[in-house]
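This is the structure, below, for whatever I ask next.
The complex appears here without one of its protein chains, the remainder shown in place.
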Amino acid sequence: MFTFLHKFASPQYFYAWSASWQKWSSILAVLLMSVGLYYSLLNSPADYQQGETVRIMYVHVPAAWLSMFGYMVMASAAIVTLIWRIKVAEIMIGQCAVIGASFTALALITGMLWGKPMWGAYWVWDARLTSELVLLFLYFGVIALSGAFDDERAGARAAAILTVVGIVNIPIIHYSVEWWNTLHQGPTVSKFDSPSAHPSMLIPLLIMALAFKAYFFALLFKRARAELLLRERNTSWVKALLKDTE
Amino acid sequence: MRLFLFIFKRDILLAIRRRRELANPLVFFIMVVSMFPLGVTPDHAFLAELAAGVIWVTALLAALMSMDNMFRSDYDDGSLEQLLLMPGSKVVLIAAKIAAHWFSIGLPLVIIAPLMSFLLFLPTQALPSLIITLLISTPILSLLGAVGVALTLSLRGGGVLSSLLTLPFYIPVLIFSTMAINAAAVNQPVSGYYALLAAFLIVSILLVPFAVVAALRVSYS
Partner (left out) sequence: MSKYENSNHLQSRALQCERGGRLLFDNVSFELKAGEAMLVQGANGSGKTSLLRILTGLNPAIEGEVLWNAASISDDEHAYQQELLFIGHQAAIKQELSVRENLRLHYSLNNCAADTMVELAEQVGLRQRLGVICSRLSAGQQRRVSLARLFLSDQALWILDEPLTALDVDFIAVVEARIQAHLARGGMLILTTHRSLDLGSAKVRILNLDNRLTK
């Protein structure tokens, strides 16, 4: 099992098999995204309360889900890094952090855009927005730490430890923020939540969520492959690869 | 246990010799708290409402300022590697260092915080909860701070980075503590908050030393 895993995750082998994964997840992302966008933007009812503004949710909610999902993927890579010292997993951590941070930022921005018409202000200290903001801080920490080391492998291991500490902490942070929010219930007019479970809204939402996940993996593979080539530039297999493409 | 005491005594002795340096975060704490009335308003009622949050946020910053003391000088002069090469549990070693750090920074913070609460007109009925939350939570600050410091030990300018890494982890401490104090100020029950903080403390005590040992290994690679 262990030797199999090592071979499967060796840089050269990973570079070979991830090519098709990258391709298929990209195709899947494009397909799902076009279907999802069609339904969510054109072919779904407006909310009886929020009106057309509800359509922001079809981007906001998948982005928010993905920001958590990205952290989970990053944490998995971190655990693999700490236990088996696999180079590909080390690379994944930094790339997950960058992509995850971008989606967290997207969730924040769409949340603010939604907030303006609904709350009359771009920012309200709502539980979900606050949690997203804290998550963004955590991502920034991982990005800053992994980039701060001269030795990339040490940086990756440091980032891995931080990620694992974070995964223990995130639920605590999440609940503390939620609790804090219920006690300081401010001027929020309506609950900031995913569209109600009506199928005509839920299905496009789920398609969008899947599209975002596929897009995430497409990006992750693309970035990881590029980073891998950069880090392994002095090895014989990369040199051979470059010679072939010349 | 002997190892724990040896390290603890060593670090306390060093802290006593470095007391000037150690006083800096405390002076910082006092100064920043006294800036608030100057910058906001000396109004009695307004400051009273603000007091818990201001004292706590400032205490977080003061604690962060002091974190570098925990491993930095030992790392720079090579003592830390000698300690790590001592036969014995590394987890105990780290736990002792964190305990000594709390003793030399956290405890003084707990002691001077009530004085600061007078400056900000914190309601008297909230004072016990201020002290209790500080007592339970400052060890958490030392523990979580140790992870950040250990991760950034080998970096130039690691101090600032370690603050950035650590601050988000302090959020639950900040929330639970200030909520407890604010609840006490209006005579609401507070034991639930204490229980949550204590649970957080226990989880941190159990897990953090392992994370710090792993982080130090990275710093030495």
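All chains are identified by letter, namely A and B, in their written order; residue positions are counted from 1 within each chain.
The rule we apply is simple: a residue touches a chain if its C-beta (ideal position, glycine included) is under 8 Å from a C-beta of that chain, and two chains touch if they have at least 3 such contacts.
On a predicted model such as this, the values are computed, not experimentally measured, just so you know.
For the chain left out of this panel, the touching residue among B:G39, B:P87, B:G157 or B:P189 is B:P87.
Mapped onto chain B, the interface with the missing chain covers residues 2-3, 6, 10, 13-14, 17-18, 76-79, 81-82, 84-88, 217, 220-221.
Following the convention adopted for this analysis, only the chains that are shown with their structure count from here on.
For this pair, chain A with chain B, the centres built from the Cα atoms lie 32 Å apart. The touching residues of chain A, counted against chain B in their complex, run 82, 134, 137-138, 140-141, 144-145, 148-149, 151, 153-154, 157-158, 161-162, 164-166, 168-169, 172-173, 175-177, 179-180, 183.
Against chain A, in their complex, chain B makes its touches with residues 147, 151-152, 154-155, 158, 161, 164-165, 167-169, 171-172, 175-176, 179, 200, 203, 207, 211, 214-215, 218-219, 221.
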